[in-house]
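Complex shown without one protein chain; remaining protein chains in place.
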Amino acid sequence: MSHANGLIAARSVTSRVTSRVMWLLCIAAAGLIISVLALVLYYLVSIGWHSVTWAFFEQDPQPYGSSGYPGGMRNGLVGTGILVGLASIVGVPVGLLAGVYLSEYRTRPWITSTVRFTADVLAGVPSIVIGILGYELLVVPIGHYNGWAGALALAFIMIPIVTRTTEEMLRLVPRSYREASIALGATKARTIVQVVLPAATGGLVTGVMLALARVAGETAPLLFTALGSRLLTFNPNYAFPSLTKQIWDYATGPYAEQKQEAWAGILVLIALIFVLNLGIRFFARSVQTRT
Amino acid sequence: MPAGVTSIESVEKKAAAPGAGESRVSLRRGAYLPDRILALLATCSALTIILLLVALVSVLVYAALPSFHTFGPSFLVHSQWRPNELERIQRDADGKVIKDADGEPVTQTLPPAFGALPVIYGTAVTSALSLFIAVPFSIGAALFLIRIAPRRFVNAVSFLIEFLAAVPSIAYGLWGLFVLAPFLQAYVEPRLNAVFHRISGLHWLASSSTTGRDIFCASLVLAIMVIPIITAVSRDVLRTVPSTQIEGTTALGATWWQTSWEMLRYCRSGLFGAIMLGLARAAGETMAVAMVIGNVNEIHASPFAAAQTMSSLLANEFAEASSDLHRAALLEVALALLAMSLVFNVVARWLVVGGGGARAAGGH
Partner (left out) sequence: MKGLIRNIAAIVALGGSVALAEVRLQGAGSTFVAPMMQRWVSEYQKLRPDVQADYQSIGSGGGVKAFLEKTVDFGASDAPLNKKEFAQAGGVSAVVQVPVIAGAVVPGYNLPGFNGELKLDGPVLANIFQGRIAKWNDPKIAALNAGLSLPDLAITPAHRTDGSGTTFVFTSYLATQSVDFKERIGASKQVEWPGGSGGKGNEGVTQVVESTPGAIGYIELAYALENKIPFATMKNADGKFVKASPKSTSAAGEQAAAQMDANNAAPLWNQHGANVYPIAGFTYVFVRSDLSYMHDKAKAQAVAAFLTWVIHDGQQFASQLDYAPLSAAVQTRAGQAIGRLNWSGAPIATASR
């Protein structure tokens, strides 16, 4: 190291005191971050806690003044489930296959690096811009807000995430697996489908869950595509409800009971993401043990 | 051993089956059908990604063309944002209303004017302020996790941090709007504002009103949102420092901080990359900011003034831009936002992967 000699001479009282101070500051920084994050989490959980009742899961929103007001968010829960499901039908296969391409097929280096670069860059695009793309592509031509456009916008967000995690996870599979498979006479397709992919299952599931956790919490891309709906509906041809949009509507609304419902919705959303994160941790552990 | 390797290579050549990722895509005739199908599907999926980016850019550019033609590059430096026409009554030098032949006041109709400077300012200031707050804490926490904390603690804290990085922005927005903003408005901002009024050099920082929904609150919420990202990436980057470095400096008598400083210097490009990733997220954040920024499309110096960012402008106005020019102007702002996030992400990638990663691979 370049200035190692200087360090020996520098172990003076000043530097020892400085070191102590910085050591304490680092602990303080970590302590502050942990407390603030825990405090935010505490607020998010505690405010909505008592509003999460069976009614929340069973009822759809009821307007102010009618019996059953404020109702629940059943439409949003089912809506988000359907939107994420539809998005996955497109997003997961495309992402997996693109990840397979980046890891297993590398025709010309410039295509591979372009695709990789593009996937990274797309993963960082603000989701509201993706929502605008969804609006121009699927709402304007069809003529009205619809659930397909919302699902497509979510799929656009999923694809780069699944692609990159798939590629990383497939790369962790040792070369010897592939070589052994070929040595036994398997073709490339067989190798990939029957040897490489199963070996990386834990990691692939991690990637998909990361993407699911991300899109389940998205609001901005749905604002101009699926819009939202007070109705429980299974028909994506029209405006489609989602949990996040329902929370947004209630939170920016005037009625106190609806704001309480919004907090309950946030709690349910966070619980969902927590479960997905636990799952990610679980599957990630199974990835590390293989290498 | 070498014999085994040779035989695998010769099997490869004989069967003409591609090896682990380094030879041609078997799309040519005569190759096994499932191979061709899989190769085709994989290639199409990969090309879809490129197509996605191309579609994004071209749709935005095409729809923003009217704005390009009308305003040109000065769009980025003008600060008037007026989506509707404004009728102004003409007055003469004495201030009297000018009337035409029928006795009606002569009006001048000012056309709609769009300028992106206020939202560029809003995005720049909130992002910069949030990083200014977040970076020292994040780097300090990353050092803590790598060098001070016991192993089990690190796992628990890492899980908390990664979980909070995954919490959707609408949750942070709700927290900011209903918990943080009222708190700031009641306790923090009036006192700080009074301090700014008193100190003569800081008058320009004082604001006429403190509503709690302003640049300061938005920056705090953004800081809380980017801290997990910067901490997690910094922790990963710092982990790549070879233990020989750490042991070497300690053996030479360096204090804890001197060693840590050397680690930070070693990883500086990776750390800058982590900061850039945080910046990219802060600049693109929509929902949380839209709820606490105050939604006023103007430039004011005070952090207690309400403002508008590029993404909150889109969230607020896109649904209702009925004139083509208004929509085109908004799309031009979206294009600027996209360009900015592309630049940040590219630089971040290059710094984290190119700088820190390469060095980790190559030793010192």
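We just call them A and B in the order they show up, numbering each chain from 1.
The rule is simple: a contact is a pair of C-beta atoms (placed from the backbone, for glycine too) under 8 Å apart; a residue touches a chain by one contact, two chains touch by 3 or more.
In this text the structure is predicted, and so the values were computed from the model without any measurement.
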Query raised in the report: Per the definition of touch given earlier, which of A:Leu172, A:Leu232 or A:Ala284 contacts the omitted chain?
Result: A:Leu232
Query raised in the report: Which of B:Ser169, B:Asn295, B:Ser311 or B:Asn345 touches the chain that is not shown?
Result: B:Asn295
Report summary line: Touch with the missing chain holds, among B:Pro111, B:Pro136, B:Pro182 or B:Pro242, for B:Pro182
Report summary line: On chain B, the omitted chain is touched by residues 80-89, 177, 181-182, 185, 208-209, 211-213, 290, 294-298, 306, 308, 316-317, 319-323
Report summary line: Logged for chain A, residues touching the omitted partner chain are 54, 57-58, 62-66, 74, 78, 139-140, 143-145, 227-235, 238-239, 249, 252-256
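Just so we're on the same page, only the chains that are shown with their structure count from here on.
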Query raised in the report: Taking each chain's centre as the mean of its CA atoms, how far is chain A from chain B in angstrom?
Result: 17
Requested in this report: Could you please specify the touching residues of chain B with respect to chain A in the complex?
Outcome: 8, 11-12, 15, 17-22, 24-26, 32, 34-35, 37-39, 41-50, 52-53, 55-56, 59-60, 63, 136-141, 143-145, 147-149, 157, 159-164, 166-175, 177-179, 224, 227-228, 231, 245, 248-249, 252-258, 260, 262, 277, 280-281, 283-287, 291, 311, 314-315, 318-319, 331, 334, 337-338, 341-342, 344-346, 348-349, 364
Report summary line: In the complex, the residues of chain A that touch chain B are 1, 4, 7-8, 10-11, 15-16, 18-23, 25-30, 32-34, 36-38, 40-41, 43-44, 47, 93-98, 100-107, 111, 114-115, 117-130, 132-133, 135-137, 156, 159-160, 163, 175, 178-179, 182-183, 185, 187-190, 192-193, 210, 213-214, 216-220, 223-224, 244, 247-248, 251-252, 259, 262-263, 266, 269-270, 273-274, 276-277, 281
